[in-house]
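Sharing a structure with you now.
Only one protein chain is missing; all other protein chains are in place.
Letters A and B name the chains as they come in the text, with residue numbers starting at 1 for each one.
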Amino acid sequence: MSNAINQSPKAVENWMENLKQSKPKVTKLQFYYHNSRNPEMNLSAVQVATAPVFSDQPPYFGVLTITDDPLTVGPEISSKRVGYAQGFYATSSLEEVSMLMGVTFIFTDGEYNGSTLDILGRNPIGERYRELPIVGGSSNNNMIV
Amino acid sequence: MSNAINQSPKAVENWMENLKQSKPKVTKLQFYYHNSRNPEMNLSAVQVATAPVFSDQPPYFGVLTITDDPLTVGPEISSKRVGYAQGFYATSSLEEVSMLMGVTFIFTDGEYNGSTLDILGRNPIGERYRELPIVGGSSNNNMIV
Partner (left out) sequence: MSNAINQSPKAVENWMENLKQSKPKVTKLQFYYHNSRNPEMNLSAVQVATAPVFSDQPPYFGVLTITDDPLTVGPEISSKRVGYAQGFYATSSLEEVSMLMGVTFIFTDGEYNGSTLDILGRNPIGERYRELPIVGGSSNNNMIV
C-alpha cells in the first residue's frame, strides 16, 4: 500500500526487503486501490460521523468513513476488478492526514478468488510508503497466508 | 459463527475441517449469539451513525452500530448466559448486507469464565457459514487460545 506503487512497484519491493521484520516466506500481491467520495462517479466511501469543529480542514481529525473500495489490476478504475476493501477509516491524527483503518480485502478473481485478508492499522497518507499489519485471513481456495 | 449452527453444529464442524488453514489443534466453542435492536425487548445494539442516502434499505451501506450482545448456551435468549460480544459493526458492502465487525467475546460462565477473544473481520450475513479471524485473547482462568 503506497503512494508510489503507481509509478514503481520495484521501489516498494526494495523497501519491503529492507524491513527488519521481513520473513523469508512472502506473498507478493499487486493491485490498485480506488477510493471515491464522489456520488456522481464510482462512489465507494461515505462519511458517517464527524467532529464538526475539526473536520472541515486538514488534518480532518475526527471523521469516520465507511468504505467498499474496488481493487483493480491496473491503475485505471475501468481495469479488471480483482476485489474489494470493505470497512472503515477513522482520521485520527491532530498533525497530519492519517487514518486508523479496519478493512477486509475480499479477492473475487484470479488465483486468490475467495480469499480474504483482514487489516487493522494506521495509514499516514502523506508518507510515500506505508506498512499495515494483516491481522487475519481466510481462504476457500488458494491460501495467501 | 454461522446461520446454520442453530440447526446443525455438525455441519459447521465439517466445514471447518475442510478448510485448508485448519490446524490440528482446535478449540471448539458452541454458543448462540443474540442481537436485538428493539428497545422494548433485550436491546443490545444501537445505531450510532449513518450515511442517510444509503442506509434506509438493503444493503444498508454506511451504518455504524455499537453492541453488547448476549451469548447463551441455547438458542433461546432466556437460556443460560455464558458471555457477551461487545464492540461495533460497520455495514460496508454496496452489494449485499455485510459487516466489518470488531468485537470482544467475554466469557462469564463455565470453563472459560474470565477469558476473552478479540475478533476483527467481515461478516457477510447472507452466507450460510462465515469465518472470522480471532486476532487476540486473554485468560484469567483456562486458556482458549
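Just so it is clear, contacts are C-beta pairs under 8 Å (C-beta built on N, C-alpha and C of every residue); 3 or more make two chains touch, one makes a residue touch a chain.
Worth saying up front: this structure is predicted, and the values here are computed from it rather than measured.
Along chain A, the points of touch with the absent chain fall at residues 19-21, 48-51, 53-54, 61-64, 90-95, 98, 100, 102, 120-122, 131-135. Seen from chain B, the chain kept out of the figure touches residues 39, 44, 46-49, 64, 66-68, 84, 86-88, 102-104, 106, 116, 118, 120, 135-139, 143, 145.
Following the convention adopted for this analysis, only the chains that are shown with their structure count from here on.
Centre-to-centre separation of chain A and chain B, using mean CA positions: 24 Å.
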